[in-house]
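Here the complex is missing one protein chain, while the rest keep their positions.
Chain IDs A and B follow the sequence of writing; residue 1 opens each chain.
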Amino acid sequence: MQEIDFYRADSLDDLYRLLAETGGRVIAGGTDALVQMQRDAFPAAVVIDASRIADLRYIREDGDRIEIGALTTYADLLASSLVRRAAPSLIAAAETVGAPQTRARGTLGGNIANASPAGDTLPPLLALDASVTLSSARGVRILPLGEVLRGPRQTCLEPGEIIASIAFRRLPQPSGSAFIKLSNRRGMSIAVVSVAAALALDAAGRIAEGRVALGAVAPTAVRSPAAESVLAGEVPGAETFRRAARAALDDIAPIGDVRATAAYRREAAARLVVRALNGAWEHAGGRAGA
Amino acid sequence: MKPITVTLIVNEQPRTITTEPNRTLLYALRDDLGLYGAKDACGGEGECGACTVILDGEPVNSCLVLAGQADGCHVETIEGLAAGGQLHPLQRAFVETGAVQCGFCTPGAILAAKALLDRLPDPTDDQIREALSGNLCRCTGYTKMIAAVRRAAEDMSHVR
Partner (left out) sequence: MSADTFTVGKTEIRKDAWDKVTGAAAYVDDVALPGMAVGMVVRSPHHHARIMQIDARAARDVPGVLAVVTAADVPGSKTFGPLAQDRPALAVDEVRHLGEPVAIVVAESKTAARRGVKVVAVEYEPLPAVFDPTAALEPGAPQVHPGGNVVTRYDVAGGDVEAGFAEADVVLEHVFEVPRIAPGYMEPEASTAEWNADGTLTVWVSSQKPFEDRHQIASVLGLPQDAVRVRSAVIGGAFGGKEDSGLAILAALAAWAVKGTVRLVNNRHESFLAHPKRHPARLFYKLGAKRDGTLVALQATVHMDTGAYSSYGPAVGGLLTEMVPGAYRIPHVRVETLVVYTNSPFSGAMRGFGSPQAHFATESLIDMLAGELGMDPLELRRKNVLRPGDRFFTGAPLDQTASSLPVILEHVAAARARLAAIPAPAGRVAGVGFALAVQSMGLGYRVPDDSTNRLEWAPDGTIRVYVGAPDLGQGLATAAEQIAAEALGIPYGDVRALAVDTALSPNGGVTCASCMTYVVGNSVMMAARQLIETLLAYAADKLSVPRAALAYRRGTVVLPSGETIPVAEFASRAADEDVPLRAEATFSFPYPEATTPKHLPVGMPHGMFVFGGQVARVEVDRDLGTVEVTDLVAIHDVGQAINRAGVEGQIEGGVATGIGYALYESVRLKDNGQWVDGFTEYLLPTAEDVPARIESVIVEVPEASGPHGVKGVGEITLVPTAPAITNAVCDATGVRVTAIPITSEAIARAADPA
């Protein structure tokens, strides 16, 4: 176990002050950070616990905008009927994170800040076009999630800066979203490939807006502009979804590792894009294609 | 490392310890408080659930919580489950169903199951399996653990 010094912040002001004074790093649920500490791999010698800052743990609705505090846990998400209605893809992702013990502690902010290519909430949040509010003693900046994620375990956060919240807008009705995760074991496991999709349909039943994001197939979770441009304006259905899936392959660069080969990840990614789009379409009131 | 002072409300009893700042809740319970029911089976990866305790009502891997993070919190451990020498229905069901073999995963599994039944008194088999999915067991194949949780749920519904 790594040697550290420990402080607990009870408020945001407290947190900024401790970050400035100690040059330490924040932890929330600790489900990634503690694993790193036990391997002597946490990138800081001072740990500041933010997990008790109530101001960062909330789920709010403001018109069509949903905002989620960074300290919101997976268990919180799963208990929220608001999120259940507005973002089934995010619920589906939260359901598959680890086991109940992980979901009770792990936070949405931590999943983003940890920036694992396989982070489960990242594809659904990308497909919801989520933005992230970063805050520090210096002030606040709001960035699209895609710009926050810089590489495996790398974000754009500056020293002293934290993730305060995540927000997204509901898609206009009829619309739907879905998330599918492929992993090597049924219980408790990391994604081999994951895909989220969101679809909004126009009055004629065509795709007004379609978004696709993939996890574990690139250095970060990624949106697929190629797939999205295939979808725009098309009639939803098997044929369209298959074309989108093929296009999505241009936006990913999977690697092979102990969990799967690169080739399998590519094939599986294509299959999952079709399935996720089907799921989103079904949720939007459509009929699943083959 | 500057020592920290932490108060944990363990099984309703406040216990104050001064310990190292990198001490996990698991080792605060074991090494500082002498409560050995929570076990370390995966080396602090959160993968085995043998260290499961209930922290402010939620099942957590105590190996992934720093003791300082739990300051002032309620911690329910296996030692607190048998009130007044009476086994909790889950403990009784684990004993009577034959769900206990080597026993190393047992405290964690019982607490994970308790967190489930506290929230969902009448779970389906699949809900039980999900609730236990973070608790590895190599001896039992889970069949009797699942049966024990089902049986405890029934026993508890009769009491209500």
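Rule of thumb we're sticking to: contacts are C-beta pairs under 8 Å (C-beta built on N, C-alpha and C of every residue); 3 or more make two chains touch, one makes a residue touch a chain.
None of these values were measured; they are calculated from a predicted model.
Engineer: Using the touch definition up top, pick the residue from A:Arg25, A:Arg52, A:Arg105 or A:Arg242 that touches the left-out chain.
Structural biologist: Here the residue in touch with the unshown chain is A:Arg242.
Engineer: Given the full complex, what residues of subunit B touch the hidden partner chain?
Structural biologist: 1, 20, 30-31, 34-45, 47-48, 50, 77-79, 81-82, 87, 91, 94-98, 100-107, 110, 125-126, 128-130, 132-147
Engineer: Under the stated touch rule, tell me which residues of subunit A contact the chain that is not displayed.
Structural biologist: 1, 3, 99, 182, 184-190, 192, 242-243, 245-246, 257-261, 263-264, 267-268, 270-272
As a working rule, only the chains that are shown with their structure count from here on.
Engineer: Roughly how many whole angstrom separate the Cα centroids of subunit A and subunit B?
Structural biologist: Result: the chain centres lie 29 Å from each other.
Engineer: Once bound in the complex, which stretches of subunit A touch subunit B?
Structural biologist: 1-6, 8, 27, 29-31, 34-35, 37-38, 47, 49, 51-52, 75, 98-102, 104-105, 187-188
Engineer: For subunit B, which residues are in contact with subunit A within the complex?
Structural biologist: 1-2, 4, 21-22, 24, 43-47, 49, 52, 55, 58-61, 63-66, 68-69, 71, 112, 115-116, 129-131, 133-135
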